[in-house]
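Down below is the structure, laid out as structure tokens.
One chain of protein is taken out of this complex; the other chains stay put.
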Amino acid sequence: MISKIVESAATAVRDIPDGATVMIGGFGTAGQPVELIDALLEHGVGDLTIVNNNAGNGTTGLAALLGAGRVRKIICSFPRQVDSQIFDGLYRAGQLELELVPQGTLAERIRAGGAGIAAFFTPTAFGTTLADGKETRRINGRDYVLEEALTADFALIKAHEGDRLGNLVYRKTARNFGPLMASAAHTAIAQVNRIVEVGALDPEAVVTPGIFVERLVEVGGRLPLATEGQ
Amino acid sequence: MISKIVESAATAVRDIPDGATVMIGGFGTAGQPVELIDALLEHGVGDLTIVNNNAGNGTTGLAALLGAGRVRKIICSFPRQVDSQIFDGLYRAGQLELELVPQGTLAERIRAGGAGIAAFFTPTAFGTTLADGKETRRINGRDYVLEEALTADFALIKAHEGDRLGNLVYRKTARNFGPLMASAAHTAIAQVNRIVEVGALDPEAVVTPGIFVERLVEVGGRLPLATEGQ
Amino acid sequence: MTVRTRGPLTRDDMARRVADDIREGAYVNLGIGLPTKVSDYLPSDREIILHTENGMLGMGPAAVGDEIDPDLLNAGKIPVTELPGASYFHHADSFGMMRGGHLDICVLGAFQVSTSGDLANWHTGGEDAIPAVGGAMDLAIGAKQVFVIMELFTKEGACKLVDECSYPLTGIGCVDTVYTDYAVFDITPRGVVAREIFGELGLDELAELTGLALSAD
Partner (left out) sequence: MTVRTRGPLTRDDMARRVADDIREGAYVNLGIGLPTKVSDYLPSDREIILHTENGMLGMGPAAVGDEIDPDLLNAGKIPVTELPGASYFHHADSFGMMRGGHLDICVLGAFQVSTSGDLANWHTGGEDAIPAVGGAMDLAIGAKQVFVIMELFTKEGACKLVDECSYPLTGIGCVDTVYTDYAVFDITPRGVVAREIFGELGLDELAELTGLALSAD
């Protein structure tokens, strides 16, 4: 019988090696897989490349991973926030490489990575400094920038409910990058609020089919604290 | 109050002009918007370009539209079927232009059209006759073909339930091309088995958000007949 | 002429003026900051559907008290509510809605807008500034109409509607209308049209104040 369930967050992340590229879900704190990030921090590896929409809030989660010096490079759309002080300090000190990507392009690059599309022409960022050095092309009278797919060795995501086959559903705007990252990572690891029996999820409403998920761990329905600001 | 509900299939299609490009949902008969196709046939316009996975089954629906000489060109992946005799005859007689596209490329081109992506590099069909004359590129050691987005003036699709805002859910494998075509057409018209109150559809399970749908018409829960064969 | 940095309209007035131009049935994205205030003034007799980039259509007002759900945030990461008929989707679908031209209107703030509709609203270009773009570039190029809401002048008195942006661009030729504390400006192929001027200034005075070639509606 297939079971992708692992006993703990620590077990789920224990083969992530130094130098891995790790996608981490979440838009701010919504959908942020806090327990998996904590386990990755505890696991102790470094030289990581992280893909996330932001670059950490406050001093926990992704911010703590950055603060512990485990991250070599971050690929994100919106690093600067009211509580991104850890990122800000490392970036200003030249201790963290930043690849800044428009949010929609980030999402689309991850989706392309999961769907086997190598590159695509997008109108976003044409004529801006974020397209500097990139191939451009006029297609049917409009200008586009060529962007390449993003894939990862691992994805850490947070879903609401999942079954042993890895089928996942999310809650509200905590869905955000989760389904995309699950598809684009070689090994997708999901923390879920609740593991349910196979057959309990409505097949019409499954958002991430189990084919995209390698491991899932129940973290007991804790909901993250909301933070305000950008 | 927003209401995208129209009274009849005839009303829904009455502004489709000669020469329009019309995407039609369905994989074989599952998800085929039979009543809307019948209304388009009755409406009487011609010189149409049709985008559909197939090229008609038997003598009804899309096959009838072809048989009546209303279609100039069809863009599809799998025209030849056991009951595609109307297409076969027109094609052999040189009376119908065919653009044959691998099914996944067809789906991705429509998705790109809806998502504002102008073109993309796909590995599908590289080195085959279906990539003849197309731009290719080696990216990270693998060969890809450049494919352009597909859009349409109108889409005719079939969903299961919808509300006056145009939010749609589908049934089982009748989902197929519907959500993609709704997003890629200037005017998306959905026939639904049942119109429900706003709020009746689970926001987590809406497949096509209303933003993609311009009109919907209830056709009373008729289910199509299953056909066998390819 | 003395530096006049604030015009006749308050920020709330400006938000109300933008809201007046949003029609029944429109799908609208309101950017972070001042644009978010537009939601406070949407006419109650019009059904308008708000999109938030982080994966939702049918967003309701800010959540208060027991309504607060950490899984239900807007693009500014403020807890919000859900209206009947809402839907959730992932980020690729959400930005596909923008990029694919499905939103009727987006309302954005700006550092500068050029007379040809270029938008600069993501980066001051300062050497020590940490860049952060978020969804700004996607919003700029995606909606059918892009409205900018901003004060016409900086606190230092520099006009923010300019012949050419000096700040890094967010998008080229993408702005349709600029709602300011002095006037509503339409960016047209024939130049900038002051569609509506608030307060006592005339067109010529506004042209002099801004240093721009303006025409009336």
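First chain written, first letter: the chains are A, B and C, and each begins at residue 1.
Please note the rule applied: contacts are C-beta pairs under 8 Å (C-beta built on N, C-alpha and C of every residue); 3 or more make two chains touch, one makes a residue touch a chain.
Everything numeric in this text was worked out from a predicted model, so none of it was measured.
Considering the whole complex, the hidden chain is in touch with A, B. Summary of contacts with the chain left out: across A:27, A:78, A:144 or A:212, the touching residue is A:212. Only one residue in the set B:40, B:86 or B:174 touches the chain that does not appear here, and it is B:174. Of the candidate positions A:81, A:167 or A:193, contact with the unshown chain belongs to A:167. Residues of subunit A in contact with the chain left out of this view: 1-2, 111, 113-117, 163, 165, 167, 183, 198-199, 201, 203-204, 206, 209-212. What subunit B contributes to its contact with the hidden chain is residues 27-31, 53, 77-81, 87-88, 91-92, 98, 100-108, 110-111, 122-130, 170-180, 207, 223-230.
Keep in mind that, in the parts below, only the chains that are shown with their structure count from here on.
Just count the C-beta contacts per chain pair and the biggest one is A-C.
The mean-CA centres of subunit A and subunit B are about 33 angstrom from one another, to the nearest whole unit. The set of subunit B residues that touch two or more partner chains comprises 115-117, 203-204.
Across the assembly, subunit C contributes residues 82, 88-89, 92, 95-96, 98-99, 142 that each touch 2 or more other chains.
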